[in-house]
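Just one protein chain is left out here, and the rest sit where they should.
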Amino acid sequence: MTVLIFFLVIFLIIGVFFNGLGTVGLMRFPDVYTRLHATTKCTTFGSIFTSFAVIIYGFYFWKVSGDSKYGVMALHSLVALACLVITNATGSHAIARAAYRSGVMPRKAVIDELKEAKLDE
Amino acid sequence: MNLFNVFLLPAVLLILFILTSLFRLVLGPSIPDRVVALDTINTLVVAGMILFGAAFQEVIYIDVAIVYALLSYISTLYIANYLERRTKDK
Amino acid sequence: MIGFVFSFLLSFLAYLFLAASQGEILGLWSQSEIIAACIISLIVAIISSKVLFQKKQYRLLNPLRWLTFLIYLMGPFLVALVKANIDVAYRVITGKINPGIVKISPNLKSDAAITLLANSITLTPGTLSVDIDESNNDLYIHWINVTNLKPAIEDVCGNFPIWIRRIAE
Partner (left out) sequence: MSNLIGFAHVAILVIMIIAAFLAVGYKKILPSVIALAVVSLLLSLEFYLLHAPDVAIAEAGIGAGLTMAIFIFAIQATRK
């Protein structure tokens, strides 16, 4: 029990820390693309850890108490986590592409090879 | 020691982070900045819903998080699609 | 036919995963639940098998490829994910950035492979895929810390294309 709580607290601290870092990066960075870097990576990673805490908690209590409610909770958190990871990555592609095509240029860029490329569709 | 509190405090902290990312929605100079803020709020709300579901110890609450993750993604894609089409029409 | 059976099994498993509660089979499902799952996933499979397997390519159904995918997910991808987050954390705290958009040509053919590569690139160190040239599958990548202006593939995304060629090509 103590070991479980120790792991839960560690996972939750890591998760909340990275989520907070994502929002701080959203405030600090200068343009859309760097903000996307901060939010996509950090919030996905943080959510993976907070959901892992719920999954470990669910499986542990499923094994101890035998109540299938906890097992179902862990399985559903797993599904939600998978949805979150896939949709986050795809959504950030969509935003980056829309931002570039609607004319938001990266600030302070040392190289921009997309500007010369002629993409037609 | 009640396990209820372990999940509740991080969930409330995630709600405070939503307040932080709302500032980007207020300040954001361009529309993609605001969409990024919306996307961050979506992710934080889903993570918070999973934690609240564990704190209230109800299975049905986590299903809300699944539905929410899949539906909020549609709105992000829709705005991105609209931005692309708008510049192509001009 | 293979496509129909596969989409039936996939929707059946998805239904069982989402509908798990108390019951006599493994303590998770009741018998009426299984019957309902059969009927509903039969309907779903009739509709979706035409959409899922439009090109009549069944390469991705090989279980060996799924095993490789799991190993990839647990091994190199997880390591790269952790590295990416420590890197971004460092950049958020110090504010040192050196961004730019570069082009790489991974020479992947199929759509599934290029999707997997783009998603992996977005979630790993300092890179974010912005756009794609659909004629020859070149990716345009926003790189937060440009070290050389004409990068090789290894500089940007490590050995991901090798793994992905093994999984999806």
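Just so it is clear, A, B and C label the chains in written order, and each chain counts residues from 1 on its own.
Please note the rule applied: a residue touches a chain if its C-beta (ideal position, glycine included) is under 8 Å from a C-beta of that chain, and two chains touch if they have at least 3 such contacts.
Small disclaimer: the values here were computed from a predicted structure and weren't measured.
> List the neighbours, among the chains on screen, of the chain that has been left out.
Per the touch rule above, the missing chain touches B.
> Touching the hidden chain in the full complex, which residues of subunit B are there? Just list them.
Counting only subunit B, the missing chain is touched by 2, 4-5, 8-9, 11-12, 15-16, 18-19, 22, 25-26, 31, 34-35, 38, 41-42, 45, 48-49, 52, 56, 58, 60-61, 63-64, 67-68, 71-72, 74-75, 78-79, 82, 85-86, 89.
One rule holds for everything that comes next: only the chains that are shown with their structure count from here on.
> CA centre of subunit A versus CA centre of subunit C: separation in Å?
Between these chains, centre-to-centre, one finds 15 Å.
> Compute the distance, rounded to whole Å, between the mean C-alpha positions of subunit A and subunit B.
Going by mean C-alpha positions, subunit A sits 10 Å from subunit B.
> Just how far, in Å, is the C-alpha centre of subunit C from the one of subunit B?
Each chain's C-alpha centroid was found; their separation is 22 Å.
> Mark out which residues of subunit A touch at least two other chains, giving numbers and ranges.
Residues 24, 36, 44, 72, 76, 79, 90, 92, 97, 101.
> Please output the residue numbers of subunit C that touch at least 2 other chains, ranges allowed.
In subunit C, the residues touching two or more other chains are 18, 21.
> Contact residues on subunit A for subunit B in the complex?
Residues 5, 8-9, 12, 15-16, 19-20, 22-24, 26-27, 32, 35-36, 39, 43-44, 46-47, 50-51, 53-54, 57-58, 69, 72-73, 76-77, 79-81, 83-84, 87-88, 90-92, 94-95, 97-99, 101-104.
> Give the list of subunit C residues in touch with subunit A in this complex.
17-18, 20-22, 27-28, 81, 84-85, 88-89, 91-92, 95, 97-103, 118-119, 122-123, 126, 128-131, 133-134, 140, 142, 144, 146, 149
> Can you name the residues of subunit A that touch subunit C in the complex?
Touching subunit C: residues 18, 21, 24-25, 28-31, 33-34, 36-38, 40-42, 44-45, 68, 71-72, 75-76, 79, 85-86, 89-90, 92-93, 96-97, 100-101, 106, 108-115, 117, 119, 121 of subunit A.
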